[in-house]
Structure formats: C-alpha cells, structure tokens
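These notes concern the structure reproduced below.
Of the protein chains in this complex, all but one are displayed in their positions.
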Amino acid sequence: MTTTPETIVDGSDSGPAGEPPETPEAKATDAQAPEAQAPEAQAPEAQAPEATDTTAEDVEEAEAAEPAETESTGEPAPAPAPAPTWKEVGFDTVARATGTPFEHQPFLELGLQDDEHAKIEQILGRRPTESELAMYSIMWSEHCSYKSSKLHLRQFGEKAPRSERLLAGIGENAGVVRVSDRLAVTFKVESHNHPSFVEPYQGAATGVGGIVRDILAMGARPIAVMDPLRFGAADHEDTRRVLPGVIAGVGGYGNCLGLPNIGGEVVFDECYRGNPLVNALCVGVLPVGRLQSKAATGPGNLVVLIGAKTGRDGIGGVSVLASATFDAESEQRRPSVQVGDPFMEKLLIEACLEIYDAGLVVGIQDLGGAGLTCALAETAAAGGTGMSVNLDLVPLREASMDPPEVLASESQERMLLIVTPDNLPVVLSICSRWGVLATAIGEVVAPEVGGGRLRIWWRNELIVDVPPGSLADDGPVYARPMREPADRILLLADRAETLPQPSAADELRATVLRMAASPNLCDKTWVTEQYDRYVLGNTVLAQPEDAGVLRIDERSGLGVALSVDGNGRFARLDPYTGAKLALAEAYRNVAVTGAIPVAVTNCLNFGSPEDPGVMWQFAEAVRGLADGCQELGIPVTGGNVSFYNQTGTMAIHPTPVVGVLGLLANVAARVPMGFANAGDPIFILGETRDELSGSEWAHVTHGHLGGTPPTVDLAAEQRLAGVLAEAARVGHLAAAHDLSDGGLAQALVEACLRRGFGAQITLPDGLPPFVQLFSESAARVLVSVSRGQEAAFAALAAERGVPCAALGAVRAPSSVLAVEGLFDIPLDELREAHTGTLPALFGELASRTGEQSGELASRTGEQSGELASRTGEQSGELASRTGELSGELATEPGS
Amino acid sequence: MSAIIGVVTFPGSLDDRDAARAAARGGATPVRLWHADSDLHRVDAVILPGGFSYGDYLRCGAIARFAPVMETIADAARGGLPVLGICNGFQILCEAHLLPGALTRNQHLHFRNRDQRLRIGTAASAWTNQFLPGQEILIPVKNGEGRFVADSRTLDELEAEDRVVARYIGGNPNGSLLDIAAIRNEAGNVVGIMPHPEHAIDELTGPSLDGLGFFASVLKHLAGSSVRMAANQGVAA
Partner (left out) sequence: MARVVVDVMLKPEILDPQGQAVANALPRVGVTGVASVRIGKRIEIEFSGEPDLEQARLVADKLLANPVIEDFTIRVEETAKAAAP
C-alpha cells in the first residue's frame, strides 16, 4: 500500500517524446518512461557554476528559437493552425499555449475567477501555460495577493507616524526597527490557521518554521518565538484533538530549532472550534549593516536555491487550503501536508548567517506559502529585472514531479539567494559545510533584454514567460461590499452590566476561585512547559509574565520586550474599538516591564471577505488599529491577514492579534509581574469603570456576549506607560502586572501566585466590590512598590496625571490573598484552582503542586520544610499515563 | 592562562553558545570545536552541549556518536580528559558507551522545561568537586527524551560505586529510574547530566547561579591534575 513507487499522473498522450531532453544531466526523468527512472533520480548534489553556464546557453538558444509573436499580440490569435509550430512534449509549453488558444483550463478549480483568467490572457496575449496558470492562481490567491484587504491595509502606511527607527516596513518580509547605533530588531506575526486544523502538529510546526524564515530573510538571527493560539471550547473533543498537536508542533519545531518561546496566548472560545487560530511570532536581531533586500538586482547574477529538496508538500495548499472553508468534502481533497524539518531549518539559519556576514548575497527571499513561484516573482519584481530559470536544476525529492508541482510546492526550509557569479563558489562551500544543498537554478536578466520577463525552462522547453510584476504586484484588488451586521444593534443593546452580579462575600470569594480556574484565565504551565524558554541564554522574562523580555546586547544590557494580544469578544462587539483594545493591551503589557513601546505588528484573523458583514468587521478593525497606532505614535511595521476562518456561515469572532515591540535600555531594570517582598505597598494605576460587557466574567458565568466593550483611551495608556518606564528606570517598582481579562481579581491572583506571596487588599470606596474586582476597564496596572518609595511613586503618577490608588500591601509567602471585609483565600487553595484546569483537561504531566512551590520558594531564597513532604508523590502517577499515547508522529524528535 | 574548555558544535547543537558563555563566566577560556574536525586543539576539557544533533531523528545522540570529533574525545576521555555531556551531550555519551544506560522518551511523552531542584549525589567527579554531597541546587531541565534507564545490575553498580552525580527532587520531570539526573564514569572525569547548568549562571536569565559550580569544579580539577592533563594532550594529539 505504501511501497508502490509514485507513478506519473499525466493525462497527456504518450506519443513519441521526440528527441531526448538535452538537460545537463542525462538522468533527468522522462515522464513517459517511468520504468527507466531510478527511484530517487534527482538533480546532482554539487551544482557547480558550469551547470549554470549550461542554463545560460539554453536560455539563449531557446530565445532564438522562440516565435516572435509570443510577446506582442494583445489578443489571442484565432489560429486554425493546420501545422502546429510546436511539438507535443508531454507538458504544456509557451509554444503550445500559443498554438492551442482555446484549450480548456481548470482555472475555476484553482480558485481563479473568470475575469481574473481573462486578465491573465490579456497580460500574456495568449492563454497561460499550465505552469503559468498555477503560478497566477497562487500569487493571485487571497493568501498571497491580499486582494480583499489591500485597499484597507494602506491605512497602516498612510497613518503611520514618522519613525526614524524604521529601516524596513510594510511590504518587506518583516519590519525592521533600529534599536541602537549598531543593532536593529525585526519581528512579525503570521497565521497558519487552516493547515493546523488539518494536521495540528505539522501545521503548527511549519507555521513556526515559516515565520522564522521571514525573519532570517531580513538578515537577522532569529532569537525567539511567541505563539498566540485560539481553540474551541476547552472541553470539546475537537479541541482535545487539535490542542495537544498544536502545542507539540510549536514546541517540537521551536525547541529543535533552538529558539526560546517567550510568550503568547491560549484562548478558548466556541467560535474557534472549526477554525482554530495558530499564529506565530518571531523576533530577530541584526547588525544594522546586515539588513538584506529581496531585490534580484545585477544582470548576470545567479539565482541560487538552498535548503531542502522540493517535494509534493502542500501542492495546492495555498490556493485550496488557504482559501477554502472546511466542510465534508475537505476530507476528500486534502492536499498533502507540509512536513517540517527543524534540523534543516537550523542548518539553513547558520548557513545564511555565515553567508550574510561574509557579504555574499545581493538579494534573498524565503520560500513560503507560494514556494518557488513567489520567491522568483517577488525577487525579480523587487529588482525590476528579468530572470531566467532552468527548472530541471531544482533538486527534487520525487523525480516524477511536473513543472506546476515544482513551482507550487510548499516544501519547507528553502531560501532563494541572488549571488554574483564570483561569490558562488564560496556560497556553495559554506552551504556544503553546513550540509545544506545549494543549487544555481537561473540568472538575473537585464530588463532591457526581453522586456524584463520571468522565463522558466523545463526539458529545454519554455514553459513560463511572464512579467514578474504581474504575479507579485499587479494582482486583482477588490473593494468588497461591506455592511454592518444586522444583529449588531441587538448585540450592543444586550449589556453585561445588567446581568445578575454576586455581591455577598462568599459569592465573591467563589467567583474569584471560579474565574481563576476558568480555561482562559487558568495557569498555562501545561502548555508553556513544553517549550524551551532558556536556549540562547538571553531570556530575561518569559510566560506567564506580561511580556517576554530578551537581552540583545550582553555588554550594554540593551533588550527588547514583546507582547501579543487580542480579544475576539471585544472585537465582535465593536471591531474598531476591539482592535484598539488589543493594541492597548499589548502596548501596556510591554510597558509594565519598564520598556518603551516602539513598533507594532499584527495578524488579522477573520471570516470570509465575501461576506459583507465580515468585510465590515475587517475594515473597522484595520481602521481602529491604524488610528490607534497613529495616536500612540508607533508604526505598524508589517503583518498578515488570514481570511476564511469560517465554517459554513459561521465565522469566528473578528480577531485582530496585535504584537508590540518595546525597548529596555538595560534589562536589569525590567519589572516582573509577581509580588516579591512582604510589606511592599500595592497600588492600582488607572481608572476603574463599570465595564463588564465582553468580559471574561460575563463569558464564564453567563455565557454572555453583548453590550459595548470597555472604553479605550490611548492617551491614558501613553501616560501610564510613561509612569511605568520612569518608575522602572529609577527602581520604584518591585512588580507590575497588567489588568485585563478577569480584571483586578485575576491580576491579584496571578501576582500572588507567581512567586508565592500573599496580599492584603482594601478596595477603595466608590464602585461596588464586584465591579472593582471584575471590571475590565483598560489603561490599568497593578504595581507593588519597594518600601520607602511609595511617596515618590505616588508623586510621579500624580505629576503625569495617572490615577493612583493604594490597595494594600504584599503579605508573607504561602499566606493568603485577603480582601478586607470580604474574603481570605489561602494561596494553596488559590493555586489548586488556578493550576488544576489544563492538566485535568489534557492529562497530567507530573506532580504539579510539588514542582510549583519548589520552584517558587527556592527562587525567592527561602526553602521551607513544606517542600520535602511533597517530593514523594510523583512517580506513581506518571506510570499510569503511558498507555494513552496515540499516533504521535514518529518524526517528533526528543532531546 | 586559564584552562581551555572546548565546546563541540554538531549540526543541530543549540546550547553550544550558552555552554561557552557559562565556561567563560566560570573562569575558563571557551573554544569552539567542530564535529567534523577530529583535532581537539589541545583543550583541557570538553563540553558536549544540549540540542538536537543531526536532528536527533533516529535516537538522540545515535548519529553524533559517529562524528569524527567523537572518536578523539572517546580516546581522550579514556585517558582522563574531563568531559561534561549536557542533555543531548549526555545522550551522546551514552550512545558512545562512555557512560552506561540510555536516555529514553519522557514517561509522560511530552517535552518538558521547568526549573528543577536536584540533590548532588557525589562530589567525586571532575565536574562536581565544588559541591557538597547532599547539597540541593536549582537548575533548568528541558528535554523530551531524558528518562534515564539501565538494567538493574548497572543501576546497582552506579549506586554501589557512588556514581550517581545528581538526582531529581521535588518531582521527577521525566520518569528517570532512581530519579537519576546525572551520572559519572568510574574515573569521574566523564559526567553526563540531563538538566542544564549552563542556564543557571546569571540572575537575569536563570533561576539561580548554581550552574557555575560545575565550571568551578572542572577548573579546580584541572588545577590539581596538571600532570594528568599533559598526558591527555598526548592522547588527544
């Protein structure tokens, strides 16, 4: 069943193949004679320059032989064609396309519309070849062309504040921000939602791999990843299938690649059941002078493909996977899944960095969703040059692949380099030292020669001849109809502030515990323990801290802080405000560490753009995010749009996920989230209002979603961030923790449990205790201030116009969270509630309680006797679980 | 001049730079050794760092053991060269039969990263002589295949010969037999440890400074055995 060699799927007749192909290597496969081909026939490993010379010659010959009319005529010539000027070679060629203008083409199946197909014919002056059709269908897909979103995304550029830090912005593989005279940082977040639903492990793994290559392509060494994840209800069977695979995939790839995972989100909501969101962020650092370009400049320069061989991974993935919704049929038309090889990616990273440092590349582009097609088209288009490529030279994993498959393959761990002929031998030798396959497959052609076209040969036949810009830049752009969803008026009127609220002390106590244990607010150690957060040795803060903090310069202590946040419920109620709230939260999460926010990235996850309601949500969210960035004075540097997160007519909540990058002059001044010293006074910064609509409380206790989301006041966020940065710099703060989902109650729970300290809280007069505890008003932060600094800190807050109210003080380790006049909750009880949820849902890893308190107490320097008593309980419970192994991938590496 | 510690980079090594940084913090001069180069360049000690050598797709360490540098290291280790295998390095030492036993898939089948308490079992090794037997330390553990297994005779021998260098306490993170986190060879110059001392050398980035003890120990060991070192160099060259 598995052993039959791949046979050739080729409907064309197997007439005499004419003369044998004159490719440099005679062992190149002949599609008509499978018996003659070696099982693993592939292009030679050591692609010396002479192979490229051959390419160049082929190019000239073919050009000379080319009939002139391919280029010029604007309309397909009605050719009765008694004697075809082309020969049947078993695959579609430019000559054949010219000679058979009316041949049926399956463009609809490939996701192209009638008018789009007509536009291609207009561009080419003939019907496209099969290969060209595949290329246009990929490049003009929603995923690659942003055809529905482009009009709206322009606001990010138009409204962007001037920033001298920005070295590369939207349109590049990732935005690049200068952080010192010497260093720059690049970061970006991207989605891999659909592939992760089909195959959770590989989908998530290759999502990480893809974003890492984007960062690598900018010239940076990738230094960390983060993963905002969203799933259906925590106890739903789909979640039980998808979540463990996704977590293992994110971890399996990132751990094996040697990138610390420093944060992210795990959110559960029924709306994501059939459309889980797997977003991945990568951050990298580079010397300013090492910034790379994707432009293929310099006629005569070589086009070099490095990394993994090209196989049938994700063929049709971009056009089918990324744009079709999941229904019963998808079972049948599953394309082959891309499989990640993090080891190859690690080698690719090291080889590329060595090549950059030696100054050996003119241009570079990663191969992502649209594979070779995208990389060739984009590098040529960015360079304003033509390009000639001999597809026979692409090293294949399966010899029987046909040209459209080679061009569309989404095989992972590949990069395309533009290299001068002089530098090729050194590039090849560096790649060989790292065990990375490198092959010159073509060359850059001056725009004056042949009109700057991208020409691709296969078996000595011209199969692609297109203007590269028509693929990369001139795809269709749609102003899709938009309409505010009809149900929104009712939704806004249904306010959560009017729901029955607990008020008795014991009800409030129970609510605190229930909320702390709810899937969205509970401890996520079960997830984060599966990620390496230590590798590379520069992780200063990682999850569950509000932001990840990385040291990027060991001498000066310079570092960056990063947070990714989104709130689909707020965005569902009001996408404009929801996007701003996501931005505000990420901004605040960076600010609590003491960092100064400087740049934004985003991943916009939405339903189908063909639904006017979804399109309206999208437009509103983009407008909100662009306005928000303008108000805060930090630019959007890049991002990603994921549409069609929809099953039937059920779209996900609009979910803009926003990442903010901040700078810390010295990471030694970073402020962690957990209370750290008994006796430290606790303050709440910012103003609390009666804002419960869209809150976690309404969701958990009433399953309710309605009303207007909390007010967003970005000027207040800015003032707050200013106070935090200054207080961190002068050393006032022992801890600072953002108030968001779950409100003050949840922030207190987390600040206490992080390092095992209690707290004594007295709620200020005014709003009812319940509202003070569970409102989700924005622009608020909980802090503990080092004793003796409280007056200076309060004065700083007053001076900057930030409301600051005393709440109480930190209590001894292992004590209680006490709210005066209402309740006391022992930390052990709180911890049990907070940490038990995910292990109960997804399986225990090992003795939780023992390890937590062990870690916490010894971190803070006070080993107490209680630890010893817990050490025995671990071994028995492990053994009982070995049985539940399901079909985990054999390829998942350990270490 | 301070002692020179070579850190081997295999394709897929990940914690090599961390190990070099830790060796430097500990007072040694780190140099990089390359898997394909069988020359040890006159180093005084060797660290096999964490990571996924060659992707670790078959068995962890199974392919790395055949790297050219490993042959030289194996010979030198038999001659007394101090060798510390951390995580993947421990796996490689077991595959190379420089240490007994094997490291298998964690019992709960997940990769697991946490701050782990250990109890030092023996100070009689080149890498732990600056600790006290019974001392508790806190260093990160992170692995998917860290469960130490061996037949009962080997386990008895390890116990009887005082060759268990460290044990997990406060929860066994991977199901290791006898809670074993680290072992040594008979001579005490070769140590394999699953947790990562190189990640506990800086208060900003690690849970403690306990990892520095391993590097201080080897420096102490080298200072006290310069005669033997000279002999090793002969073997290594």
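In this document, chain identifiers A and B correspond to the written order of the chains, with residue numbering beginning at 1 in each.
Just so it is clear, a residue touches a chain if its C-beta (ideal position, glycine included) is under 8 Å from a C-beta of that chain, and two chains touch if they have at least 3 such contacts.
Everything numeric in this text was worked out from a predicted model, so none of it was measured.
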Could you tell me which displayed chains border the chain that was left out of the figure? A, B
Residue of A:E199, A:D611 or A:E790 in touch with the missing chain, whole complex considered: A:E199
Hey, which of A:L281, A:A308, A:A496 or A:L830 is the one touching the hidden chain? A:A308
Option touching the unshown chain, where A:H236, A:R290, A:R397 or A:H702 are the choices: A:R397
Sole touch to the unshown chain from A:A160, A:V176, A:V267 or A:M344: residue A:M344
List the chain A residues touching the unshown chain? 1-6, 38-40, 198-199, 202, 308, 311-313, 334, 336-339, 341, 343-344, 397-398, 411-412, 435, 886-887, 889-891
Note that chain B touches the chain not displayed via residues 54-55, 57-58, 63, 66-67
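Here, only the chains that are shown with their structure count from here on.
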Express in whole angstrom the distance between the two chain centres, defined as the mean CA positions of chain A and chain B. 35
Which residues of chain B touch chain A in their complex? 11-12, 14-15, 17-18, 21, 50-52, 54-57, 60, 87-88, 91, 105-117, 136, 138, 140, 142-146, 169-173, 175, 196, 198-199, 202, 204-208
Give every residue of chain A touching chain B within the complex, in rising order. 248, 251-252, 255-258, 341-344, 346-347, 434-435, 528-540, 551, 667-668, 843-847, 850-851, 854-855, 858-859, 863, 867, 870-871, 874-875, 878-879, 881-882, 885, 888, 891-895
